[in-house]
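The complex appears here minus one protein chain, its other protein chains still in place.
For chain A:
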Amino acid sequence: MTDTLAPHMTALTPAAVDSPPPFPQCLAAQVLRPPGLRWVGGQPLVARLLDANRDAAASMPGVRAVVVRNNFAAVVADSQGQAVRATAALQARWATPPSPEASPVRRQTLAQRGNASTALEQSRARQTQHYQWPLAGMQAATATCTVIADWRDGTLRVWLPSARPGALRAELAALLGIAEQQITLICWQDADDTADPDLLAHHAAADAALLAHAAGGCVRRTLTADDIGLADATLDWQIDSARGGADIDAYAATLGGTAAPSVPLALWLTRTAAPVTDVAADREAADDVLPPYRIPNVDISAAGADSTGASLVNARAQVFAQESHLDEIAASAGADPVALRLGHLDDARGAALVREVTERAGWTPSAPGAGAARGGNVRRGRGFAYAHAVESDAAQSWSAWVAEVEVDGTTGELAVTRVTVGHDSESAVTARATPASPALEDMVAQTARQLTAQSPTFDVWPAELPEASDSTLPAVTGINVPEIRVAGTLAARNTLSAGPAATLPAAAAVANAIYDATGVRLREPPFSADRIRLALDAQQPEKRRSKRGWFAAAAAAAAGLCATVLPWRAPIAPVAPTEPGFYSAATLERGRLVAAAGDCAVCHTAPGGVKNAGGLALETPFGTVYSTNITPDVGAGIGNWSFAAFERAMREGIHRDGRRLYPAFPYTAFAKISDADMQSLYAYLMSSEPVKADVPRTELAFPFNIRPLLAGWNLLFHRNEQFQPDAARSAQWNRGAYLAEGLGHCSACHSPRNALGGEKGGRHYLTGGTAEGWDAPALTALSRAPVPWTEDALFTYLRGGYAVHHGAAAGPMAPVVEELALLPESDVRAIAHYVASFSAPPPAPAEITAQAAQYERRSAEAATTLGGPAARLYQSACAVCHQSDQGMRQFGVKPSLALNTNLHSDRPDNVIQVLLQGMPAPPNSTLGAMPSYADSLDDQQIVALTQYLRARFAPDKPAWQDVEAAVARLRAAPAH
């Protein structure tokens, strides 16, 4: 495995000698990103630049140079804002981006030994797995990489965060048409950088060099993975293996997905021919992708990925896949993972390192997957991984990791408790310090955190120091700095800072340890609590039973369909209405709170109608369901319902007369209500004023109008069980769970539903759904909220209908908040506590404030590049109440749109709904109100405004598609 192609490595100037000019002396660069940019097979799909108004851009204030070369268009200016405005003035027109189908998928063998395909076909003990690696980490859209280039007196100096320039010097020379001797590369890193330089540095360097050369000065280029079309790229390794006993016979690995491109984007855009790579180096690279084990039949190939892009990023992905897979082989063969590797390791130096590390870690072979429990539901495990990297002609390195972890079986929280790491290197070059030069301990600790935390800094290897990130990682995650033991034939600590190669085995070691602890195999980093918990849930035997039950029930439902003889349930005899004054005041008060927590009035009240008299139209995918009258009127309401009839309706979804109710009525959740609460709710409803108001009949189309079929639905999706507290959780959590899962029926709107309208549970629980034409956002870690929700923010929002970093409750959520206001504060706090437990612990308040400020800044920057009628529309209709930095303070709040979840979500529906309907009656009237624009803006204007809001306030998100259709659809739907 090679992680560099660095023939000129020794020419790097040490960082301390030469630091770049300070930022204010550097010109700012803005490079246009071709629309639809993405990478296929190591080549970018680049739209053709048809036309750009170079003169218009050049005449803008502050502009120093405008470069338009083939498909590369960029501006250098005194400030970033000026550069952004000038690139807008270019008014670039692009051809339609080429479609990926145009370039055929190449399949290419990288290395081969023996005959893997035959051996695989003949084997019985064969397994195939996929392993995924997010190329740019978790913060692909925001993590930046900065490079400074200075062209002066015929020499180019480039400061970049990479000690491994590879072919970069030759590439820059080709790009600028100068000699390689005129270029000096200096290793340096900007303090604000958080992105993986291995992925981005050479792209930024090429941009900076090209623009510095054009402007004749010093230029700073900062880019993100998104800028070069790599934000969503994922590497995919498919591994097939065959074994006989504990001997691996065959191993075939196929690289798919998008590999880290080796040639900078600027060369592709300018159509500069990349310098020919050294054939010898290529062959060596090919040899090195072979796993470092003695396996007779090996086949390594690439499908649709760039085979030559052998960067450190690609190497990490490969080691992760290979070492995870070896662990899986060991598990299925019942062998000790270390023994399995040693049995296939011919390399004496590597084997020695493995022995030393495992001895130091106190590794003793034991039954795999044992996962020793330690108090509560915490399970312990340990994992091993090994990597051998050939770094250049002379240098190679060996790394071995033993990671020990603790996994909380209930929450999925993962703590890396101890890492034993050994690194051995043959490199003669000692001055190969990485820019940050972190000590090995720091690097290991950081790597462990990045792998475990749902941290936005995943896969950012040499970035901020651990001290800096301490404050942002809450203690409750248990991700404390692991105890680190160093083993190996190491000469000195200095050699250890040799570079990120030492952390190559990290991801696999941790994944293997998680498997050892829990039996759960994670094949894609990061290993967040959320992912582990979901995997644990999927693995639990109880859940499996319920899945079998599902199939049995499905069969039953099918049988019912054929026979159509599902019985109607018996009616329950009507009773005389309750005498007034029958129930105690205490019971009635309790019932009032139960009704408020259950949001009865939200659905059972028509717009402008009497409370609880029914008639609200609920749009479902199966047709319109009208809510019923639940006042105690004998004819129109539930006045002659006995408690038995009421309870059966609440818990089983069956009308007093035996008819089945549609699950738009959330009896699936109400089944969890306790007996005492059910009784007081009955008392409260029966004691309220009867209203003689008939509601429209619910008439769904065939087959949904056959109500007996709901018996099958109930078998599939309904379990009539009261709430059971979780003894492992706090009283507050259980209270919140009872309110949210039962009465509050949060999941009725906030969980997705399947094709039959059943709520999806398990890992889909609370991951977002729809309600009456509005999106109900995800309440879990899948939330699209730009700034993470905290328990306090949730409480403030549920209590007052507004959270400063998120916005106001609108649509069907507004009446929910209005009802929650009737509950005791402690109950609302319990709900917030429970809901917050579904997300990763949020960062510290200071961090949240900083994140919010960053979103505000980005949208302010985006605003400078946008214009046109939609911008004027925004300025006249929206800005007075939404731009807190403009005009006078107004009574109520000025909600920030840059932090609004709806503008960052995948669908524009809520934004369109709010524009059309406004927020005429927010739950807390002191927030102010928003007028409806349905009558004053036409469809075109709503569309334009929606798209403008997206571009301005969520500039990192793609534009919404088909907004026209969404506006037409939502305008046609009845308002809630």
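As a working rule, a contact is a pair of C-beta atoms (placed from the backbone, for glycine too) under 8 Å apart; a residue touches a chain by one contact, two chains touch by 3 or more; residues count from 1.
Methods note: contacts and distances are computed from a predicted model.
Novice: UniProt name of the unshown chain, from "RNA polymerase sigma factor", "Sugar ABC transporter ATP-binding protein", "GntR family transcriptional regulator" or "2Fe-2S ferredoxin-type domain-containing protein"?
Specialist: UniProt lists the chain left out of the view as "2Fe-2S ferredoxin-type domain-containing protein".
Novice: Among A:Val691, A:Val835 or A:Ala852, which residue is in contact with the omitted chain in the full complex?
Specialist: A:Val691
Novice: Touching the left-out chain: which of A:Arg38, A:Lys611 or A:Arg659?
Specialist: A:Lys611
Novice: Taking the full complex into account, find the residue in A:Arg592, A:Lys672 or A:Arg735 that is in contact with the omitted chain.
Specialist: A:Arg592
Novice: Residues of chain A in contact with the chain that isn't shown?
Specialist: Residues of chain A in contact with the hidden chain: 580-581, 585, 588-589, 592, 605, 607-613, 631, 684, 687-689, 691-693, 876-877, 879-881, 886-892, 920-921, 925-926, 928-931, 933, 936.
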